[in-house]
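See below for the structure under consideration.
Note that this complex is displayed minus one protein chain, with the remaining chains in position.
Presenting chain A:
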Amino acid sequence: MRKILILFAHPKYEHSDVNQALLEKVRPLENVLIRDLYELYPDFNINVQEEQELLFEYEVVVWHHPIYWYSCPPILKQWIDLVLEFGWAYGPGGIYLKNKYVLNAVTSGGSQEVYAHEGRNRFTMEEFLRPFEQTAYLCNMRYLPHFQVGGTHRITKDQLSQKTEEYKNLILRLRDEETITIPYTQKQ
């Protein structure tokens, strides 16, 4: 059983029904730890040592966040800036994240369809998430395909419960599969 670390970033979580539903679905799962970054570090003063110790202990990392202006909320970028240190996460001696799995779990106001070359946003979600993919790549991590809940402003109850179920199954699969069979990218 792998240990899963969900790094969650939402500056107004109390107003996000979708993210609440997603988190409540996976919160009770064994070996899954949710770290609510805005709750832990309201002043952006991230405790690097503690975060690194946690990363060391967990095998799967989920960057769970809404998409704002085609990227993550600032605290997650702050987390990446501070925690993924040179000489620890990458560079000489930076071996501590090697072979760990990582993915983005994102929610977006726009539907999944508008994230396409023909769509309003002109690029796919995968393309918008390239910086995360490359961050993982540099750290020798295994970057998994992202999980997306789109059209959050108009989502129906049924659609949401289907999505939360999907999220739970994905987390369970990452936790329990003997070897993870989902294709990933990693530096060779």
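FYI, contacts are C-beta pairs under 8 Å (C-beta built on N, C-alpha and C of every residue); 3 or more make two chains touch, one makes a residue touch a chain; residues count from 1.
Convention: contacts and distances are computed from a predicted model.
Undergrad: For the chain that is missing from this picture, which UniProt protein name fits: "Kef-type potassium/proton antiporter (CPA2 family)", "Phosphoserine phosphatase", "ABC transporter permease" or "Putative DNA modification/repair radical SAM protein"?
TA: Per the UniProt record, the undisplayed chain of the complex is "Kef-type potassium/proton antiporter (CPA2 family)".
Undergrad: Just one of A:Glu85, A:Glu127 or A:Glu166 touches the chain that is missing; which is it?
TA: Answer from the full complex: A:Glu85 touches the omitted chain.
Undergrad: I'm checking contacts with the chain that's been left out. Which of A:Glu14, A:Glu30 or A:Asp43 qualifies?
TA: Counting the whole complex, the residue in contact with the absent chain is A:Asp43.
Undergrad: Write the list of chain A residues that the hidden chain touches.
TA: 43, 45, 47-49, 81-83, 85-87, 91-92
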